[in-house]
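Every protein chain except one is present and positioned as in the full complex.
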Amino acid sequence: MSHAQTIDIQSQQDMEFIDITEQVRDFVRACRCQEGMLLVFTPHTTAGVTINENADPDVRHDIGEFFKRRLSNQDYFRHSEGNSPAHILSSLVSASEALIIENGQLLLGTWQGIFFCEFDGPRRRRVHLKIIPG
Amino acid sequence: MSHAQTIDIQSQQDMEFIDITEQVRDFVRACRCQEGMLLVFTPHTTAGVTINENADPDVRHDIGEFFKRRLSNQDYFRHSEGNSPAHILSSLVSASEALIIENGQLLLGTWQGIFFCEFDGPRRRRVHLKIIPG
Partner (left out) sequence: MSHAQTIDIQSQQDMEFIDITEQVRDFVRACRCQEGMLLVFTPHTTAGVTINENADPDVRHDIGEFFKRRLSNQDYFRHSEGNSPAHILSSLVSASEALIIENGQLLLGTWQGIFFCEFDGPRRRRVHLKIIPG
């Protein structure tokens, strides 16, 4: 079993937090890695990866609404595609998350889920997963 | 010596930056790992881990005060626990930091310290440490 995998995602909205926790857990199980580190990395510059609560969907609503209102387009922006807020969010939230694998399981808190963050959708997107045993 | 450890933390304030640098250094020394990577990961969705100056405590004051003023509760927030600003900060600051181990030591800059970030305290919290040799 390879220690790398790519997840394909089709986002539906301009800003969206897509829960990929189960897909990531399945990958960790399939790898049969007992101890190590996992990197979740998205190769896009207007998207990101974050860890946050996956119990109450209102948390995602509030984060997204806050980002939309605080990062609207500005007169001084020059980038002609008009998606500079999405690029800024990509640098703030970052393109990746690193996680610990312990006893063959992802070490996540009770309320933690892993989210692909769409900041300029809808688009077809990818997320790369990579395990380093150790 | 195992390459994993958990630190228990009791935060005292609603927002607080708790310096865990010495505990992390002690763990790296005890592991006797000469070269590798260290992941510092907190399993909470209203907290984070960051690296910043640990010389002048005014730096922490300014960061915390800025976060409090810019991330207050908003009318459009729906999450009933009332701690959406803490969730937003958790995604912005992120739940983890990755560091380099070189010659058996943490490779930190002169002014860098590692901080557990409480965004919704006071609470009992944990931070997981994991070393990947290599």
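Note that the chains take the letters A and B in the order they are written out, and that residue 1 is the start of every chain.
We adopt the following convention: a residue touches a chain if its C-beta (ideal position, glycine included) is under 8 Å from a C-beta of that chain, and two chains touch if they have at least 3 such contacts.
All values reported here derive from a predicted model rather than from experimental measurement.
Chemist: Out of A:I7, A:L106 or A:I132, which residue would touch the omitted chain in the full complex?
Modeler: Counting the whole complex, the residue in contact with the absent chain is A:I132.
Chemist: On chain A, where is the contact patch with the chain that was removed from view?
Modeler: Listed in rising order, the touching residues are 3-4, 36-37, 39, 41-45, 71, 74, 76-81, 84, 87-88, 90-92, 94-96, 98, 128, 130-134.
Chemist: Which residue numbers on chain B touch the omitted chain?
Modeler: 35-37, 50-53, 56, 58-59, 61-63, 65-66, 69, 92-94, 97-100, 102, 107-112, 132, 134
One rule holds in what follows: only the chains that are shown with their structure count from here on.
Chemist: What rotation angle superposes the Cα atoms of chain A onto chain B, in degrees to the nearest 5?
Modeler: Nearest-5 rotation angle for the superposition: 120 degrees.
Chemist: Can you check how far apart chain A and chain B are, centre to centre, with Cα atoms defining each centre and the answer in Å?
Modeler: 20
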